[in-house]
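One chain of protein is taken out of this complex; the other chains stay put.
After this line comes subunit A, so read on.
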Amino acid sequence: MKVTVKSWTAVASWRWMANDDNCGICRMPFDATCSECKLPGDDCPLVFSLFPHALHPEVAELPAGEPAVPHVQAGVEVQGP
């Protein structure tokens, strides 16, 4: 007997390869959106550079001139590495 797979349609869920599950600021899951986006994924990409933690984009957008991290840090406890 020979079985040939012509096509295999499979189901997968995507997730961000981040070091946490929730955004450090808005506490929403990364795989969902931040408070201002409607569609997850490409339309609401994570911001990785600011912080030890990844962030949702809108909450990471800070007013110009402000020191980036300390401002957001006010209410958030930094954990992890």
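Quick notes on this one:
Everything below uses one rule, namely that a contact is a pair of C-beta atoms (placed from the backbone, for glycine too) under 8 Å apart; a residue touches a chain by one contact, two chains touch by 3 or more; residues count from 1.
Rule of thumb we're sticking to: contacts and distances are computed from a predicted model.
Note on the omitted subunit: UniProt lists it as "Anaphase-promoting complex subunit 2", one of the names in "Anaphase-promoting complex subunit 2", "thioredoxin-disulfide reductase (NADPH)", "Glycosylated lysosomal membrane protein" or "Ribosomal RNA-processing protein 42".
Touching residues on subunit A toward the chain that is not drawn are 1-18, 29, 31-32, 38-42, 46, 48.
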